[in-house]
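Every protein chain but one is kept in place in this view of the complex.
Letters A and B mark the chains as written, and numbering starts fresh at 1 in each.
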Amino acid sequence: MTAQAEVWAAPLLTAGVLAAGAYVVAVLDAAVAAAVSGAGIGRSVLAGPLRRAALLVVQQPSATERPDAASWALAPALYAGLAAAGLAVIPWSASFSVADVEAGIVLWGTVESLAIVAIFLHGWSANTHQSLLAAYRFLAAGLSYLLLSMFVLIAAAIPAESLQLSRIVESQHGLWNVVRQPLGLPLFAVVALGSSTWGPLNLADGDDLSGGTTADVSGRPRLVWSGARAAMLTSFSAMAATVFLGGWQGPVLPGPAWVVLKTLVVLAALVASGHLFARVRTERFVTVCWLVLLPLAFLDLVIAGVEAL
Amino acid sequence: MLSVLASASAAFGSVLVAVFLARGWRAGKKGLWPFRAPFLGGGISETHAWSRFHARYYPMTLVFVAFEMEMMFMYPWAVVFVEEGMTAFADMGVFLGLLSLGILYAWREGAFRWQ
Partner (left out) sequence: MAVAAVRRLAATAPVPVFVARGGGTGLLPVELAFDARLRLVVSPRHATVLVAAGRFPGPLGVAVDRVHDQLPAPRGTLWWTADVDGDRPAALRDASVVTDADPVGSVVALHRDLCLGRIRSDAAVLADDPPNRFEGRGDHGQGGEGMMGGVPWGRPMAMTGDDRDGLALDRLPVVLGPFLPGFPNGLRVHAVLQGDVVQEAKLEVLDLGSGPRLDRLDPAAGGAQHDLRWLAEALRLAGLGALAVRAARLARAAPAPASRAALARLVRRSGLPAAWSGVGVIDGEDARARLVRRLDPSAPEGRSPGPSLERVAEVLVGQDWSDAVVTICSFDLPTDRAEAVIEAQA
């Protein structure tokens, strides 16, 4: 592809993958919920997400007495943009990625940090009590889990001698990082759940605060926010598949098929965790993050270092 | 890099347009006053929600900043790690060791507890 064509094709490809990912997340979520609740998985899991989306399209968007209207619209947009930026650096095969940026890991760090800003802003802008409480408690958790990701991603960069994701995939030839650095994937999963404010780490949109940052959001603004969260979870799963599960590498099937398969496996696990594990208590999570998970992330770095020497 | 920007701006732009079309710039002016009241389960609030919020975890955020700065050194460090070998390992070991002592100190001071 010429450089020009690439720049035009990139947004379409990324948006398509994210939209498909959001739909798959909704279907997986409905399927797991049906299984856990004992209702049995019916055909409605396929059409359900579309029906719910249609309802949000026709629903009146909520308003509050004095919101920060610009930020209220910017927050989901920023969040979706970050999910797209994150997905764009994922290599699909040895020869193709939307943008194989040299400092891919650094770019991911930016995505994760700014995602915290977007989620906080979404809760803050409405100027209502429960969303504000949710935003502040999310911030505490966000500033705690963020470091984990940095350490495990840097550990993955050590054997590759590069911050480029395609090089990191190549460095896993023969032995995936999930085996070589066993602590990396579980710690990264924590970051994925936190950044998508999902399942046990759904502190921003939790039901105990009447939906948290979405407590006073309805209609299309809510649809795009839910979609952006599912898209973020998709991007994170693709990243996990790339950095820890060998990305495009695998026998028989072509590279992109392996990336999709591995992404789906990670997605399914993350979505299932949402129905099996209770929401953490913010303060306890912060303590565990700093005193248990962060030392484990150091250990991950040491393991990677020793292995590379 | 251009492709990353293009992808991100496309998603950013389309969502922004979607929300603005739905809600408009003046989100506060649409709808009746009772519709716009904050949801408090049938309760009410005397004041606006925005306030000088007591973020009781602020000592933790300072520890966070210390680590976040350190990250900037770690990116190039990771790239040259294999080349430099033991030296790089020892250097970062000292650095992380010091920061870990910082965490222990912060923990003893109760930075991660706020009840």
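Going forward, a contact is a pair of C-beta atoms (placed from the backbone, for glycine too) under 8 Å apart; a residue touches a chain by one contact, two chains touch by 3 or more.
As the structure is a prediction and not an experimental result, all values here were calculated from the model.
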Missing-chain contact among A:129, A:229 or A:262 belongs to A:129
For the chain that got dropped from the picture, name the residues of chain A it touches. 32-39, 42, 44, 47-48, 50-52, 54-55, 57-62, 65-66, 129, 133, 136-137, 199-200, 202, 206-211, 214-219, 222, 274-284
Chain not shown, touching residues in chain B: 28, 32-35, 37, 39-56, 115
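We take it that only the chains that are shown with their structure count from here on.
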Round to the nearest whole Å and give the separation of the Cα centres of chain A and chain B. 15
For chain A, which residues count as touching chain B in their complex? 3, 6-8, 10-15, 18, 60-67, 69-70, 72-74, 76-85, 87-89, 98-99, 101, 103, 105-107, 109, 124, 126-132, 136, 139-140, 143-144, 146-147, 150, 154-155, 157-159, 161-163, 210, 215-216, 219-221, 224, 228, 231, 283, 286-287, 290-291, 294-295, 298, 301, 305-306, 308-309
Please name which positions on chain B make contact with chain A in the complex. 1-16, 18-31, 33, 35-41, 45, 48-50, 53, 55, 57, 60-61, 63-64, 67-68, 71, 74-75, 77-83, 85-86, 89, 92, 96, 100, 103, 106-107, 112-115
